[in-house]
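See below for the structure under consideration.
One protein chain is absent from this view; the other protein chains keep their places.
Each chain carries a letter (A and B) given by its place in the written order, and its residues are counted from 1.
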Amino acid sequence: MSAPALMQETAGAGQDLNAQALRTDARRESLRLLALLSPSLFLVFAIIIVPIGWLFWLSLFDEAGAFSAANYARFFEQVSYIKTFTTTFKVAFIVTGACVLLGYPLAYMLSQLPRRAASICLIFVILPFWTSVLVRTYAWLVILQRKGLINSWLIDLGVISQPLSLANNLSGVVIGMTHILLPFLVLPLYASMKTIDTDCLRAGMNLGAGPVATFRQIFFPLSLPGLASGVVIVFVLCLGFFVTPALMGGGKVIMWAMRMEQTTSLYSNWGAGAALGVVLLVVTLALLGLFQWLLGARATGVWSSR
Amino acid sequence: MSIAPSALPISMRGIEKRFGSVAVLRDLNLDVEAGEFLTLLGPSGSGKTTLLMILAGFVRANAGSIKVGNDEIITTPPHKRNIGMVFQNYALFPHMNVFHNIAFPLKQRSVTAAKTAERVEKALDLVKLQGLGERRVDQLSGGQRQRVALARAIVFEPRIVLMDEPLSALDKGLREHMQIELRALHRRLGMTTVYVTHDQREAITMSDRIAVMNGGRIEQLDRPETLYATPQTRFVAGFIGESNFIPVECRNGSVWYEDRRIHTAAPVPAAGQHLMVVRPEKLRLLANAEPASGVNVLNATLSDIIYQGDSFVCYAVLRDGRQLTLRDYCRSDVLAKMPASGQPVSLGLDAQDTILVAAD
Partner (left out) sequence: MSEDIGLPISHRQRLWLYGLGSLVLLFLIAPSIIIVIMSFSDSTLLQFPPQQWSLRWYQAYFGSLEWRDATIVSVKVAVTTVLVATPLGTAAAYAINRGTLRFNGTINALLTASLIVPVILIGIGTFFLYARIGLNNTLTGLVIAHTVQALPLVVLTVLSGLRSYDMNQERVARSLGAGRVAAFWQVTMPQIRFSIVSGALFAFITSFDEVVVSLFISGGETTTLTRRMFNALRDQIDPTIAAISTCLIVLSVVLLSVAQIFGRRH
């Protein structure tokens, strides 16, 4: 308070009066806010940024320690890697598709139910969401394995004589992952459906569109952004999913994340594992970025056409 | 008016505020006298709320000086400024009852429990909320919340009270009632008050002086009646009250509208294009074109008459196609001589009612 008192005597023009003191004050305020953020930022930096940067650096050297792209070239040359990628994308596509098929009707139903009924039904979506992935994977193992519930029921009923192989293969992985990832699609989709203005639908019906036409021409297009964000989240999570394929794949379904774990833990080949991780991160960020860009472009497109 | 011993003048000099590259306040100077009720009036985006926030210490200016009495407070944190503040949405603390809301500033100042109870009681009395101390905030009506916010802002006898559109959330009847009451409370306590509003009627009703703001500057600072009678810019004339604008030219020391010389009581400005401000209620319908001395006569065609019960509004079109609005009370003598739509009329304007402002 003493510094400004000195200054105002000299600054007669009324310009930049106390500007220095105010700048100092603003800087002090920013520092205070940064002080609140710094512990969190430091932890994230130390646990996420530093190790990933380090791994990226490692991935640029071959096993002899020479600078090379060998760790990345391997992905195109070795059949086992190509197979891992094909499996991963295959699972991701199937699981995402299954989530859309199951999730869209569910979200649609939730959005149309009265508030109380919807919030009760939502509990059934949120509870699994917050239940350990391990618990749910275990449940599906119990249900799907050779002597599991499904097989014993079907045999008891005389539908089949030999147990179906549902677990320890691709179908087990797909079923388990669909169950685990479904809420990730339903919750954003439901949220976006709730924002659709019922008046739009009433107007559509008033203008002579039947229920089906109203749904197809008004509701469905309006729900697409929510569906798209759900799809992207599920797809991206599929690419890096570890627990369920590791436990339900029976060692036959090797997905990206499992490959990373094997390469580093089993073979201690850090360069190769790191390269896998780097590519996985790049693909993830690229998909999210592409989605953001498309959504942004779409939003502005709608805006300018008005 | 009795000036409370705690009332202090405010002197603002060279206040600059930019948000990014947008200048919100430009080299703003303003003096508020001790015990004065001063209103910052302007459209949204004129910088009035920003100025208030800078005064309260919630927004930091880029440059400038604010002195309260002899103290420079531009870098003083808000809690050490000793300024009472009333927000548009009241900002009452919902987790405290009325008593604790009002006692909050006293608690911060470590006032004893007995003294606190006494002062809260007094503040509740002042805003006519006796006995409501135990009420929860959500049990109060809009007007009562307004009063609690006010009591909370004055209970610690601040040097200055700031109010940011405090009545805008109330409905019309209550708002007008509260205007009178706030004014009376100010007269009684005499604290220096800076009030922000975009409602010119409210500003005229309540203020000792009004600072009309536009585009980050103060266009005019005057008493309400002066502001209305002699606006100095086209903006002020248009923002306060209704106005007709007629382009006039000044040459050879007199004012001309087309080929007609305008009688004016005001000093004739420098040669060039100007605007004559004509208030609708200053225009008269003349029975016939008898040009009494000192009365300007404008010939026009009556286009429409709208009755509004106690008064009526005439729309008349000048020869150049410009539309003028005239307002008068429905007295029987006026109504008896009322011409019909489409008839030529002569409109009279006294020389002392002509206002000249620069054409922009």
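In the analysis below, a residue touches a chain if its C-beta (ideal position, glycine included) is under 8 Å from a C-beta of that chain, and two chains touch if they have at least 3 such contacts.
These numbers were taken from a predicted model, which means no experiment stands behind them.
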Touched by the hidden chain, restricted to displayed chains: A, B
Options A:Ile48, A:Ala73, A:Ile160 or A:Leu290, residue touching the unrepresented chain: A:Ile48
Of A:Cys121, A:Ile155 or A:Ala191, the residue in touch with the unshown chain: A:Cys121
Residues in chain B touching the chain absent from view: 56-58, 77-79, 81-85, 87, 89, 91, 93-95, 104-105, 108-109, 152-153, 156, 162
Residue numbers in chain A that touch the chain omitted from display: 29-30, 33-34, 36-37, 39-41, 43-52, 54-55, 102-103, 105-106, 108-110, 112-116, 121, 124-128, 130-143, 145, 147-149, 152, 179, 182-183, 198, 201-202, 205, 211, 239-240, 242-243, 246-247, 257, 260-261, 264-265, 270, 273-274, 277, 280-281, 284-285, 288
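Please note the rule applied: only the chains that are shown with their structure count from here on.
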Length of the line joining the C-alpha centres of chain A and chain B, rounded to whole Å: 54
Residues of chain B that touch chain A when the two form their complex: 13-14, 16, 27, 29, 60-65, 67, 71-76
Sites on chain A touched by chain B in the complex: 1, 4-5, 8, 11, 13-19, 21-22, 25-26, 29
